[in-house]
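So the structure is just underneath, and the comments pick up after that.
For this depiction, one protein chain was excluded, whereas all remaining protein chains were kept in their positions.
Chain nomenclature is as follows: A and B, assigned in order of appearance, with residue numbering initiated at 1 for each chain independently.
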Amino acid sequence: MTGNATQNYKPRKHYDVVFPIVNTIILVILMFVTLYPVINTVAISLNDGTDALKGGIGLWPRVFSTKSYVSILQDPAVYQAAWISASKTVITTVLNLFWTGMLAYTLTRKEYVLRKFITTVMVLTMYVNAGLIPNYLLITKTLHLQKSYWVYIIPTMFSCFNMIVLRTYIAGLPEALVESARIDGAGDIRIYWQIIFPLCKPVLATVALFVAVGSWNSWFDTHLYNASKANLHSLQYLLKMKLATTNQSANAAQSSVDALANTASSKTTPVTIRCAITVISTVPILVVYPFLQKYFVTGMVLGSVKG
Amino acid sequence: MRKLLSVLLTLCLLGSLLVPFAVAEAQEPITLTVFRGDPGDQPYEDNKIYKKIEEEFGIKFEFEFLAGDLNETLGLKLQDLEDLPDLFDGGNSAEMIIDGGALINLLDYINPEDTPNLWAHIEPQKNRVITKDEITGEDVMYIIPNYGLTDGPQIANSVGGPAFFIQKQVLAWGGYPEIHTLDEYFDLIERFLAENPTNADGTPYVGFDILTEDWRRFCMINPVQHLMGRPNDGEVLIDVNKEDFPTETFINQPYAKPYYKKLNEEFQKGIISPDTFVMSFDQYIAQLSSGIVLGMFDQAWDFGDATNALLTDGKFENTYVALGLIYDEDDVPAEDMPEGWKIEEHYLNGSLPNLDRGFGISVSCKCPERIIAMWERMLDDDWQLLFNWGVEGEDYSIENGRLTMTAEQYANTQDVEWQRHNKARAFFESSPKRQGWILDGDLKGNCWEPGNQDEIVFGLMNDYDKDFLGHYGYSKFADFVNPPIELAPYGEAWQIDKAPIDKDYQDFLNIQDTQLPAVIMASPEEFDAKWDAFVEAINPSCEVYSNFMHEEVLKLVAAYYGE
Partner (left out) sequence: MTDMTKGSTRYYMPRKKGFFARLASQWQLALMSVPILMYVFLFNYVPMWGWINAFRDYGNRKLVARGITPFNGLDNFKWLFSRPDFYQTIRNTLAMSLINLVLGTFSAILLAVLLNEVRQKTFKRTVQTVTYLPHFLSMVIVVAMAQNIFASTGPVNELLTKLGIMKNPIFWLGEGKYFWGLVGVINVWKEVGWGTIIYISAMTSIDPALYEAASIDGAGRFQKILHVTLPGIKSTFVILLIMNIGHLMEAGFEIQYLLGNGLTADFSRTIDIFVLEYGTSLMDFGVATAAGIFKSVVAIILLVGANFISKRLGEDTLV
């Protein structure tokens, strides 16, 4: 490396001192601004449902109650659904990284004769959409993927956006890496897997995050293809259904019983259920995030390459 | 060879003789796939009602509930008619699956001889329930209405639908007056507000809320027809006293103007806040639940959650009474009235069969006769009691021939989790059912539904309400409005499917959404101009809509009279 340790000790300019302080203040303010809705959501989720209808809950529950969580978590179907969601998220993420990374690499190879063609074909998929019915018919009538676990995996193995993100990153890596490997007689498959792939950890972590979050949060595929198979329901689908039914019973509650005080015991309401659902479905992502985040550390890659 | 043939023949004969027994006795277990066109909870494995169904009929269910958009979901299901759910409930868009040929004609199975129960169930309303196929001209019935085929005189304990609502404390403060006109209503609210600008906590009261969020725009649009004295026909006013049932949208008529003029005045006085037009449904419920909204036009079921919240807090005085307001004679100039129109208050309508709502049997179902046989048997008293009241001794009891529930048992029936173990909601809600009064047998004079039973409605009523009703000398909250009138031959016009004119209808809605709030908020000088501009903008779509509705109403009337 060309660095000279003594350079670090030269006198600092005044904004070098002020900047970190201002920066810290800005970031702390930003943290509060973005943390507020999150804490508010948690507070509402831990509030009594009927009381929460009145609104005005800030950073702390007004009438504490875990009923929203209990009503969701006591349902054994939630655990089956969580298992479905977790497993499909892992599988989808791994498959995406596998395919997307390889394709991205090939599309950085200038000499590749199909590069332009494939790139165009891929990019267009982001801007053209056939519409719901043709896609539905493809999955059901042509491929017969409905009412099966595979419908979560097979149609979601690739995303062009992520491929572009990866491609941009790989293109930024020094070409010398590929060249020297080629001189050593390595083919593209080996170059990719042995040299490029390991260097892409930060961006692979990013793409993994995007794919995992997308897969974890998806409910539409369950709704379209697996709604009649209770044991294949995904967590998000199940939670969405819970919210919908709470909404509905809120309306149906009132028939001829408006005078009956003692039946109106504290119950879950859409307001609190919605927040509890958000918390329940976000926590797993929060748990996984630090493991991915550690790859986003500046300077790790090239430092290790160039030595 | 001959021997063989004769053996075979004998076997066939024997077989055919055995078939009836086979159906009745050896019920081969089957699982039916069921689609419900609304959201719902999967029942638990140990659900006691479904267990009984399985025991007696050998039938299990695999439920699918609606999660996304209804029309979209149905549209996709229609793509493959060979793979439809056996029991198919199209929710509020059932017309789509009927038109799409997804359902079988139930009349192929239902007739007075084979299915006396089912036939007796639909017979009183058969002119509404049975229609003619537009192409083949044959009698068809695809869906037995899930609600509204009631036995005995109509039960009306309270107003469950549209009305002008007012907080009980406002009436109490005003000395329990009778309120019948817009002027009386707003006058009372104004006087109350002038003397009580805030509640005990210091939160300002809101005089009158107008909810406009999405489809709940009916709170802004629908009042005019009721002020004109008609029950809920949606967005049109129909003169049922004339032979040709003149039908028109009312929102663009001169007689609608006085209502919005009144709202405009109240807006200027600050009784209505501009915030009401940007309010989400959640914010609306929040306001109502806090007990600070004195009045609004709505339907009772729409704010059930808010009522529950108020009851939980013991704020009985902040709960609402439904009032049947009508135009006063001098509200509407005589020349603005439809010809020969007389205003008479009718907020409650006759019992209405929920046409085309409920389960149909799909064309891909392998065993329609078993479903019909099950429904037929289920209309018997024992099954109806089981579905409605539960298991005797466990969920309810019979004392001196009266069906009763303890407060706790009744509270259970409202608990969603309890229902998943103990009720067959997902199946029963969309199936044919008895409602109203039990007309025969030991339990004659009881109600099929616990929520209508006197012991529950009045037995569990809180003291504030009893006292409140006492001041008026009423026994029930429905006494604030006139008793139900006879249902018009066309039913209620909001039931009519607007698909053929859907784009014009969407225009109709959009113009109201964008312009009507501005009309209400206009300055007094601008009001007339803005109203005229609104009427001009909405007239084209109103015309299409009115004409279409008139045709449909006439068709329904003709069908009702069997022409």
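As a convention for this text, a residue touches a chain if its C-beta (ideal position, glycine included) is under 8 Å from a C-beta of that chain, and two chains touch if they have at least 3 such contacts.
A quick note: this is a predicted structure, and the numbers were derived from the prediction, not measured.
Engineer: Per the definition of touch given earlier, which of B:V391, B:A518 or B:A558 contacts the omitted chain?
Structural biologist: Touches the omitted chain: B:A518.
Engineer: Touching the left-out chain: which of B:G401, B:P500 or B:P524?
Structural biologist: Missing-chain contact among the listed residues: B:P500.
Engineer: On chain A, where is the contact patch with the chain that was removed from view?
Structural biologist: 1-4, 7-8, 10, 13, 15-16, 19-20, 23-24, 26-27, 30-31, 33-35, 37-38, 40-41, 55, 99, 102-103, 105-114, 116, 118-135, 137-138, 155, 157-158, 160-161, 164-165, 167-169, 171-176, 178-179, 182, 187-189, 192, 202-203, 205-206, 209, 213, 274-275, 278, 281-282, 285-286, 289-290, 293, 295-303, 306
Engineer: Determine and list the chain B residues touching the chain excluded from the picture.
Structural biologist: 69, 71-72, 75, 78, 95-97, 99-101, 212-213, 217, 273-275, 277-278, 280, 282-283, 499-500, 502-503, 506, 510, 512-518
Methods note: only the chains that are shown with their structure count from here on.
Engineer: Between chain A and chain B, what is the separation of their C-alpha centroids in Å?
Structural biologist: So the centroids are 41 Å from each other.
Engineer: Please output the residues of chain B touching chain A within their complex, sorted ascending.
Structural biologist: Spelled out, the residues of chain B in touch with chain A are 33, 35, 38-42, 62-68, 72-73, 75-76, 79-80, 85, 155, 157-158, 160, 282-283, 285-286, 289-290, 300-309, 311-312, 314, 316, 319, 407, 410-411, 414-417, 451-452, 456-457, 460-462, 465, 477.
Engineer: Mind pulling up the chain A residues that touch chain B in the complex?
Structural biologist: It comes out as residues 50-51, 53-56, 71, 74, 77, 132-133, 136-137, 140-141, 219-220, 222-224, 227-228, 230, 237, 240-242, 244-271.
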